[in-house]
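Not every chain of the complex is shown here; the ones you see sit where they belong.
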């Protein structure tokens, strides 16, 4: 891979006092370009802000380097005012393909969205959700009675998927995790690891009595009737990490962090 | 235990066509008394309707015998028009103490409710909940980042608690199950089995950003700030089961139903 051009940096921050102050200090030292002219975006915040930032560059070929100002900084590098140019030059890229969600609502609207971590469904009322699960058009679970269900990328496998006790997946594995959230029936089903070429469809049963919302990363669609999820091969984002701290290494570490 | 007086039966039904028809047929055969005059209530429906019925008798000493017309009939006996008098005479009682929930909302209101199965909390938006957990006034988990958390009775341990991968508890065990729902941090915490004398308090953090609802069986309280849960020793309900099909036996069976 050729050395990354990092002459033109665009700084963005999550807006907390600390990240805002750091942004000002960094701009004074390294300059600042509008995102559309920049070679690289440097994002100051936590994982949530990084996800937001990545969504803004999903359609463009511009890498993002994060510095951590959040409680969880899984996708972030350590913060330091000094040495940024050198760090960017040496940074190692990790590429992530997002999931594409197509959700049809009870009202008949169709929404599409991209998700780098996961697409999740959760019941909206106290009534348990009833969801049919299809993989590649074939019904695999006729009716999952549950709080919800999710599909996660390897990058997202350490996030919500892990909370729902799904498996951690190596970042380069061509896989998706399909993981139930509080499955009631079938009561012992623990989910599946699917090929990243799989297309997953969720169909919601009894949507008036048992309404369900879908969330693509943090975009929420209320009252969904059907949700289709597959990996988008036409979108890709590039995260930059200091050598030895790649997302792959982090995910490996997370698996041994007991 | 002296033989139960079962001369006066009050029939109630969940209102489905089948249960309504069965109710009419049963009344024609056995008569029908108002609940306040009856010796026993016969409930026609599924577990959800049984829970509703039990809530209506929580303050009175009247047993409930269920006949199953639902998809899940864990607390129900088999349906049969014939032989009801003899079945009631031979039925074996199981007594259950409910949980008492005291919930304070964001608006400063206080709600109390009783729950035979569980008191559960679940996030209301896509934002993960942050919940402090205290047992007997002592903070045991400073901040659980999660979809939610629940406290279940032994009777409820095979319901929502089981979906959240909590333990099945024998009906006579003086215990409560405290079980997280999709715990994100601490990521490997799987809950605890507590004494039935324990008082559990949940305190919701950042309630504006991260709203949470509480549910006592099926009564939902929105936007809770703090929820206290303990077993009520002053309330008790009595379920009746055909010999050899007691709730205790059902819970044991459920543990070996793989």
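Just so it is clear, A and B label the chains in written order, and each chain counts residues from 1 on its own.
Here is the rule we go by: a contact is a pair of C-beta atoms (placed from the backbone, for glycine too) under 8 Å apart; a residue touches a chain by one contact, two chains touch by 3 or more.
Treat the numbers as computed from the prediction; the structure is a model and nothing was measured.
Participant: Total subunits of the complete complex, with 2 given?
Facilitator: Taking the entire complex into account, the copy number is 4.
Following the convention adopted for this analysis, only the chains that are shown with their structure count from here on.
Participant: Superposing the C-alpha atoms of subunit A on subunit B takes a rotation of how many degrees, nearest 5?
Facilitator: 180
Participant: Indicate the whole-number Å distance between the mean C-alpha point of subunit A and the mean C-alpha point of subunit B.
Facilitator: 37
Participant: Going by the contact rule set out above, which residues of subunit B touch subunit A in the complex?
Facilitator: Those residues of subunit B that touch subunit A are 72, 122-123, 125-126, 146-147, 159-160, 162-165, 181-184, 187-188, 213, 215, 218, 220, 258.
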